[in-house]
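On to subunit A.
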Amino acid sequence: MRRSVTTVLLVFAVLAAACSGGEVSPTASPTGSEPPAGGRIVVGATLEPTTLDITAAAAAAIGEVFLYNVQEGLVKLDDNGHVQPLLAERWDRSADGRAYTFHLREATFHDGSDFTADDVVYSFERVLDEDSTHPFKAQLAKVESVTAVDDRTVEIRLTEFSNDFLFSIAQAVGVILSEESIGQRETSPVGTGPFQFDSRIPGDSITLARYDDHWGRGALLDEVVFKYIDDPNALSNALLDGQVDVISRITAPEGLGQFTQEAGFTVIDGLTNGEIILAMNNARPPLDDVRVRQAITHAIDRQGIVDAAYAGYGELIGSHVPPQDPWYVDLTDAVPYDPARARELLAEAGHADDITLALRLPPPSYARRSGELIASQLGEVGITVTIEPVEFPVWLEEVFNADQYDLTVISHVEPHDFVQYGNAEYYWNYDSPEVREWLANADRELDIGRRNELYAQVQQRITEDAVNVWLFLLPNLAVLREGIDGYQHNRISTSLDMTAVSITPRS
Partner candidate 1 sequence: MALFVLRRFAILIASVFAASVLVFVVLAALPGDAAEVQLGDQATPEALAALRHELGLDVPLVVQYGRWMGGVVRGDLGTSYVSSLPVGAQIRDRLFVTGPLALFGMTLAVLIAAPAGVYSAAHHRRLGDAVVSALTQLGMAVPAFWAGIMLITLVSVKLHWLPAGGFVPWGQDVGGALRSLVLPAVSIALVQGAILTRYVRSAVLDVLREDYIRTARARGRTRTGALVRHGLRNAAIPVVTVLGLQLSFLIAGAVVVENVFFLPGLGRMLLRAIGDRDLLLVQGTVLMLTVVVLVVNFLVDLAYHYLDPRLRTAT
Partner candidate 2 sequence: MTLLAVEDLRVDIAGVNAVGGVSFTVADGQRVGLIGESGSGKTLTALAVMGLLPDAARASGRVVYRGDDLLTMDEDALCRLRGDRIAMVFQEPMSALDPVVRVGDQVAEPRLIHRGESRDVAMRHAVALLGRLRLSDPVSIARAYPHQLSGGQRQRVLIASALACGPDLLLADEPTSALDVTVQAQVLDLLRGAVEATHAALLLITHDLAVVAATCQQVLVMYGGRIVERGPTRDVLARPRHPYTRGLVDAHPNVVGPRLARLPAIAGSVPPLGGFPDGCVFRDRCPRAIEQCVVEPVLTGRPRRRGETPTRAVACWNPVPDR
């Protein structure tokens, strides 16, 4: 009896947490009237996925098109990052939090086959398989077993309770595929989503069409086209010229001026999980000295960077957690911009002006632009910085995998990725046993309050240790043509969720 009562309480707690928070829901459609159905939207995007197999590559570009639109998981993240039911109508969790029982909906895959518990087992087994090369396999490390109780019920057992479990399976790793059409996952993926894959012109666009037999309300649009334009000017011109109806990612915010004044354009300025950081190689002298790292933090004028590099768009953050996470602690001003203090600390550490650091920058514009400013600002406090721009594969191999760098600028887009501060192997080379323990405890902590306290301690410590310099949160900047509603405000998961989007035909 005791077990079941606590189960109910917990379920209620989870649901409560899910609905709490008065954050802005997706751009509210006109109250009362049903949003118009039908129509076609061309979404201007910047990075085209090379492969369409969401289980093969980590590239966010794949999730952008397929996650939630075409391929669904048991649960889903809403615009504020809360877990919502999807293919699972509801679920119960055992008192010790180690067993989840999901009650599945009636649904069909685009290839016509029925969605059953076996598909869930098959999809999870595929990831957990010993020699699977799934990029996000580690997120399911705590999964012990996945068993189909009956056609409509699945039980997942964990080695121990994990706060992040539901959050993880709400994303790419938790996508449910149909075994029958697994073969075509790379070229024309199949799922249960409101849209189905229609066609692709490599180098140009991917087209999704409405799936009429969707289990739920289904999509409002008849067709969504993801049009790939990597040049920011070309993208803006395409919107001005009517070639595209939405610019899903703005990489040159200074160009936004031409849209706000023009009648009919709506500029979206939402949140993402992308913490843009100046990563420091904590293992490499003089960066192993915390005073040097603190000096570097003091030397960086983060608001100046946001203004110059991103035209003022983008919130400042003080640690490796975005504001929308429930355990967020505002440490923005913990280490303020103070060049004088920076010089003092450097002198204290015996490096008045003899430090030369290599700043290796990956291609994205936020990195290249911030990098220039950082080099100049560090120069002001006596640290000479040489900029080395590198291609993404080179950044991955030399910086990320082989730690051959002093400084780099990168945005960590995976949600809850501050758990990496517990991983000494991670490219920052930050090894703090206490932080590792807090993180581990926090994940298996059933009490949400206690969990948030532990995560707060972690944030405090990594900011004190000045492991990295947290520059600002990559804003979710987009521009919509007149008449588009239901477009997501924030970008929590990688998905560009078009399931609730509608368009009133141009007047």
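The candidate set was assembled so that all candidates are chains of the complex that A comes from, given by their letters.
In this section, contacts are C-beta pairs under 8 Å (C-beta built on N, C-alpha and C of every residue); 3 or more make two chains touch, one makes a residue touch a chain; residues count from 1.
Computed from a predicted structure; not experimentally measured.
Peer 1: Just to confirm the interface: in this complex, subunit A touches which of 1 or 2?
Peer 2: Touching partner of subunit A: 1.
Peer 1: For subunit A, which residues count as touching candidate 1 in their complex?
Peer 2: 48, 50-51, 53, 56-59, 131, 133, 135-138, 186-187, 201-204, 227-231, 233-235, 237-238, 240-243, 363, 391-394, 396-398, 400-401, 412, 414
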